[in-house]
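All protein chains but one are shown in place.
After this line comes chain A, so read on.
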Amino acid sequence: MSERLRDKLNILADAAKYDVSCSSSGSDRKNTNKGVGNGHKSGICHTYTEDGRCVSLLKILLTNHCIFDCAYCVSRRSNDIERAAFTVDEVVELTMNFYRRNYIEGLFLSSGIFKNADFTMERLLRVVKKLRLEQNYNGYIHLKTIPGASDELITEAGLYADRMSINLEMPTETGLKLLAPEKSHQDVIKPLGFVKNQIIQFKEEKKLIKSVPKFVPAGQSTQMVIGATPETDKEIMYTAANFYKSFSLKRVYYSGYIPISNDSRMPILGTQPPLLRENRLYQTDWLMRFYGFDVRELLNDANPHLDTDIDPKLSWALRNMHHFPIDINTADYQMILRVPGIGVGSAQKIVQARKFGKLYIHQLKKIGIAYNRAKHFITCVDTPYQLKDFQAVQIKGFILAESQSKYLKTPNEQLLLF
């Protein structure tokens, strides 16, 4: 019995791992009636796999049987792999026992579509209900919304889950149609919009009546596969920005495509996953969400792709040298945030500290900014006077010379012969 369980876990965890959503944050569900578990506002990553991705949730599929045949997916109908399915009790037992040992922060439950959307959604719902109602479990639950499931089922699921998500899969409709002709972005947009409206409605009601239950307190997220189809970075990020805005998403995840088949429409087996590109997209995502950048400043028709050698914040600064240098002791917080080498934490400290007196270089360094990078864009009290006005390319050269990219394994300079 335990051998079969181990097999199933291996198969269904392996199939679920391409879903990169891992966060366990955003929910502060309380542990009521001396049950087990609670939400942690900022989430906890309990361990990290050898590829450096965090493991905070037990991420599994209920089953990898699927009626769809999406070319980018491991569990596609036409793929010859071993299939398995958990019973409801098995998932509940696994979750509870892992959780009690502090292995995980909660459950991430997804599933291949078997029979039809409602049937699948109903099974997922049964697992979460059993956890919440029978096991008195208050830990984190991330549940996949199955596209096409009925509104009633989705609403009920939202009452028990902390986060719900549906994957966009491909950044553009044409890309999706190419690889998964049976699907369309509309299938995703409808339930995303429905859940969003429900969240707003429940929040409004909660203002009036305190006993209204929580509905998807940690919000919704989605995911896009990067590099399977030939979209530009601009198209990807514009789609992301649009979804952030229209559906108040908490996160959009970008998953570098890892070749899994010999399908001629996609990169061939053995191609390196686009890790650097993925990293740059996440950087752009962060700039949009925490640094007050508009996506059009970072990516536009003149620059449809992000630079590979420098990060998007630096490349924005180099394109807009007319804004710099700024005086750290007088500039707006919003402007300080835009300086390459200064993060949110340091920017806040600077704004508070300068009320007590002008700031000097040694203080900026101690506060924790990356001074060697930032020095080209800022002045403070004891900045050395400079006659020369460096051009953007020169500054880029200085910064690249003293930094080492973790992605460029072989330096691209020519070796000297003598």
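Everything that follows uses one rule, which is that contacts are C-beta pairs under 8 Å (C-beta built on N, C-alpha and C of every residue); 3 or more make two chains touch, one makes a residue touch a chain; residues count from 1.
Here is the rule we use: contacts and distances are computed from a predicted model.
Asks: Would you mind picking the UniProt name of the chain not drawn here, from "Probable DNA metabolism protein", "Septum site-determining protein MinD", "Fe-S cluster assembly protein SufD" or "FAD-dependent oxidoreductase"?
Replies: "Probable DNA metabolism protein"
Asks: Check the options A:K210, A:K355 or A:K388 and report the residue that touches the missing chain.
Replies: Considering all chains, including the one not shown, the answer is A:K355.
Asks: Taking the full complex into account, find the residue in A:Y103, A:F119 or A:Y333 that is in contact with the omitted chain.
Replies: A:Y103
Asks: I need the residue numbers on chain A that touch the omitted chain, in ascending order.
Replies: 2, 5-6, 9-11, 13-14, 16-18, 30-31, 34-38, 40, 44-55, 58-59, 94, 97-98, 100-103, 136, 139, 256, 258, 272-273, 275, 349-350, 352-357, 359-360, 363, 366-367, 406
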